[in-house]
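First comes the structure, then the notes that go with it.
Subset of chains shown; positions unchanged.
In this document, chain identifiers A and B correspond to the written order of the chains, with residue numbering beginning at 1 in each.
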Amino acid sequence: MKVKLASESAATSTHIVLPDDTNTLGNLMGGRLMYWMDVIAAVAAHRHSRRVVVTASVNNISFNQPIKLGDFVTLEAKVSRSFNSSMEVFIEVLIDDHKTGVKKKCNEAIFTFVAVDQLGNAIEVPELKPESDVEKQRYEAALRRKQLSLILAGRMKPKDATELKAIFEDLAE
Amino acid sequence: MKVKLASESAATSTHIVLPDDTNTLGNLMGGRLMYWMDVIAAVAAHRHSRRVVVTASVNNISFNQPIKLGDFVTLEAKVSRSFNSSMEVFIEVLIDDHKTGVKKKCNEAIFTFVAVDQLGNAIEVPELKPESDVEKQRYEAALRRKQLSLILAGRMKPKDATELKAIFEDLAE
């Protein structure tokens, strides 16, 4: 199966925050943002795999700053690494500064998708080749996240998670 | 500020999965489920605090089994612990078995909300008192999750996270 570039999976979407997207403070609801994240991340995972993809898991997400009614919200998604049939997708959320026109990052999230056939069985996807420095960092970090998730699910022993070990030794000191 | 019971915050919602909620396999999209989770969890957090609440973060979520078009999806949310102005909310997702009528659990998620005033500033919320065994377990676990999140954000030293330590020592063996 041929190797594909991270950049080939890139997917972007810009939304205008409308009244029904907001809470009583006039800020974008977290649930709506996650819905948008899921759709654009599915597009990226599909562009990498050319297969039907289903959301397998979502990493911790923090909502640090409010996004307001009328804001332009741009979501940029790209596959960061693939593992057999699963793909980790990185999503960045950017807001247009209405005065300067500069897009500033206000959020990020990591979703994992699995490619499936028409019966819903997992099927293999191409390997991913990172090119830029950011893509390479995310590619490395994806392995540590994968190990952590396997350990938490009881499917890997902590001592076998070589890449993850240093971090945990730190935490346990 | 008076202490409130976990059960006072309980909130429930049942949805029928309609065509626009599904992907091309006819399964509920992860993004739609997260949107529903956010709304019902906000109701629970509001019932605990009687304040405007905003989504602060979402814990890891796994989507283990497909939910189909026409399924009845019941979400049950309850605050598991409060910390100053923030509240951790536990959400269980249940599906009606169309033949036996039994609701079986197919998913769970943990969201954190912050109570704010009309200017968006964080304000204190009541303490939570767990009663049932499950409520007590979640109450304890919420502290460990809080410590982990503070450590990952660099705002707590691992050695001060007493409750969390045993777990990490295990992982680092």
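Just so it is clear, a residue touches a chain if its C-beta (ideal position, glycine included) is under 8 Å from a C-beta of that chain, and two chains touch if they have at least 3 such contacts.
Bear in mind that the values here come from a model prediction, so they are computed numbers and not experimental data.
> For a quick check: 2 copies are placed, so what copy number does the complete complex reach in this file?
6
One rule holds in what follows: only the chains that are shown with their structure count from here on.
> Distance-wise, how many Å sit between the C-alpha centres of chain A and chain B, to the nearest whole number?
The computed centroid separation for chain A versus chain B comes out at 20 Å.
> Mind pulling up the chain B residues that touch chain A in the complex?
Against chain A, chain B makes touches at 23-25, 27, 29-32, 34-39, 42, 52, 54-63, 66, 111, 116, 118, 120, 149, 151-152, 158-159, 165, 168-173.
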